[in-house]
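So, chain A:
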Amino acid sequence: MEVPGLFNYWMAVVLMMAGLYAVIARGNLVKKIVGLGVFQISVFVLYITMGKVKGGTAPILGDGITVYSNPLPHVLILTAIVVGVATTALGLALVVRIRESFGTIEEDELQAIEEGEA
Partner candidate 1 sequence: MTPPVLMLLALLLPLVAVGPILMARRNPNLREAVSLAAAAVLFAVVLGLFGPVAAGERPELVLVEMLPGLSLALKLEPLGMLFALVASALWPVTTLYAVGYMRGHHEKNQTRFYAFFAVAIAAAMGIAMAGNMLTLFVFYEVLTICTFPLVTHAGTAEAKKAGRVYLGILIGTSVVFQLLAIVWTWAAAGTLDFVPGGILAGKVSDGAVAVLFALYVFGVGKAAVMPFHRWLPAAMVAPTPVSALLHAVAVVKAGVFTVLKVTVYVFGLDLLAATGGGTWLVWVAGFTIIAASVVALTKDNLKARLAYSTISQLSYVVLGAALLAPVSVLGAAVHIAAHAVGKITLFFAAGAVMVASHKTEVSQLAGIGRRMPWTMGAFAVGALSMIGLPPTAGFVSKWYVLSGAVETGQMLAVAVVVASTLLNAGYFLPIVYSAFFGREVHDGHHHDHGEAPWPSVAALTLTAAATVALFLMPDWAIGLAGDLVGR
Partner candidate 2 sequence: MTLHDHLPALAVVVPLMAAPVIVALRRPTAAWAVAVAVSWACLAISGQLLQSVLANGPFSYLLGGWAAPWGIEYRVDPVDAFVLVIVSAIAAVVSLYAKTSVAKEIDPDRQYLFYAMYVLCLCGLLGMAITGDAFNVFVFLEISSLSTYVLVALGRDRRALTAAFRYLVLGTVGATFYVIGIGLAYMMTGTLNMADMAERLPAVAHTSTVRAALAFLVVGIGLKMAAFPLHLWLPNAYAHAPSVATAFLAGTATKVSVYVLLRIVLGVFGGTGLLTALPLMELLMAMALAGMFVGSAVAIWQPDLKRALAYSSVAQIGYILLGIAFLSETGLAAAIVHLFNHAIMKTALFLALGAIVFRLGSARIEDIAGIGRRMPLTMAAVLVAGLSLIGVPLTVGFVSKWYLVEAAIGAGLWPVAVAILLSSLLAVAYVWRIVEAAWFAKPSDKALAATEAPTALIVPTWAMAGAAVWFGVDATGTMGVARAAAAALLKGVAP
């Protein structure tokens, strides 16, 4: 297996794991959102990478261009980025509201407060 050739894929996996780890292991809600963002970005990398054609240029119609990257994944990821931004924004908005009503954004403290109310 030619590792450098698959470099992007390896990076996608690393980002994915790093993001997921942050989501699971971090108690701070903002850090969770950051982790979620990293996790989503890993998928963007994955898609962009698979659209790449060796020796191809950007998929813009022009003279003499015969080999170009697959534009579809780009379009898809454009959509996914929008979704990701929306998710991050909503997540952060929720964090602000949580901070306002609970006075903390630490998972364990929140849990303790909630158990007191149940």
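Definition applied: a contact is a pair of C-beta atoms (placed from the backbone, for glycine too) under 8 Å apart; a residue touches a chain by one contact, two chains touch by 3 or more; residues count from 1.
A word on the picks: all candidates are chains of the complex that A comes from, given by their letters.
These numbers come from a predicted model, not from an experiment.
Here chain A touches, in this complex, candidate 2 (chosen among 1 or 2). Residues 16, 20, 23, 29, 32, 36, 39-40, 43, 46-47, 50, 72-73, 76, 79-80, 83, 86-87, 90-91, 94-95, 97-98, 101-102, 110, 114, 117 of chain A are the ones touching candidate 2 in the complex.
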